[in-house]
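Here the complex is missing a single protein chain, while all its other protein chains stay put.
The block that comes next holds chain A.
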Amino acid sequence: MTKLKTQSLKKRQSDLANTNKQLEILSNGIFANGELPTFKDKIAETNQFPLKAKPLEILQINVGYMCNQVCEHCHVDAGPDRKEIMTRETMQQILDVVKTTGAHTLDLTGGAPEMNPNFRWFVEEASQIGVKDFIVRSNLTIIRANKKYYDLPEFFKKHNIHVVSSMPHWTRGKTDKQRGEGVFDMSIKALQELNAVGYGMPDSNLKLDLVYNPSGAFLPGDQASMEKDFKKALMEDFGIQFHNLFAITNLPISRFLDYLIASENYEDYMYSLVEAYNPMAVENVMCTNTLSVSWDGYLFDCDFNQMLDLPVNSKSKHISEYKTELLEGRNIVISQHCYGCTAGAGSSCQGTVA
């Protein structure tokens, strides 16, 4: 069994559950007094403002905020108390759109996407459309959380799902500190089960990638070095194999923002992000080729903007009124949290970008 690490901001009735409050913090203080440049000013230095949407490549769908875990740094503020769940009607609208776009990747996220009651129906329908890469972001523990999920590895295999799972560290202490007591052991079991059906094996087409995000107020290290360390430790300690490690930077929003403020690390963290700013990463930042769809069908430039209630700057605001010509070339909506995607080698849901 796992133990919940904390409670959602919403459940705690925290001020930060209000996204306007978060945006206010990100615009005031060190950014308002000129100590640090705003993201807009920074990208303008290299003539990269405004960021423009390129043709759609990745459709990322958040099927609901409900989760069996309450991780300390979750940018979704997900948890068992969150009742926002995508309906089958919205899923059908998405399927209709996927058939018409040139998107090569479908990326399901949450919460724990598997907890949506229509998750399996949606996967079965969507896998018939023939997108090149069909990702499910699984938190791993869900596979062991309840008997009804035990067959997920086989289900994923049947539909050739690309499984992408979070793993903050190869040690129990660091993983459980971020994700809750018992999460490490359960994640290890889930990874072994995925390996057993063929996921993550060197020559296997069943892709299993891990996501590393730092357990505290610091940036991720070099992705390739981290991957080497993860592979060595997980193989030696547990006989686990996987394909790639994506090193992802924690963005200063939601529960991670709450953590930064409570631990008095906010300013130092923002300095670290700004100091590590890399204009090369701006070139390939994920919001320019991705669209994020919320549980209720609204469109956003990325999952982070979704969580900040910053909708796309387009007349096409909902999946039911999706129009390529209105979305392509739109100006991306930005704020200071965007520094998280342009620090160092950059960061995206597919790992580094520069």
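The rule is simple: a residue touches a chain if its C-beta (ideal position, glycine included) is under 8 Å from a C-beta of that chain, and two chains touch if they have at least 3 such contacts; residues count from 1.
Keep this in mind: contacts and distances are computed from a predicted model.
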item	value
Candidate names "Cysteine desulfurase", "Protein TusB", "Alkylhydroperoxidase/carboxymuconolactone decarboxylase family protein" or "ABC transmembrane type-1 domain-containing protein"; UniProt protein name, chain not shown	"Alkylhydroperoxidase/carboxymuconolactone decarboxylase family protein"
Hidden-chain contact residue, picked from the options A:D133, A:D229 or A:D296	A:D229
Chain not shown: contacting residue from A:P37, A:G182, A:G216 or A:P279	A:G216
Contact footprint on chain A, counting only the chain that is left out	169-171, 173-174, 212, 214, 216, 218-222, 225-226, 229-230, 271, 275
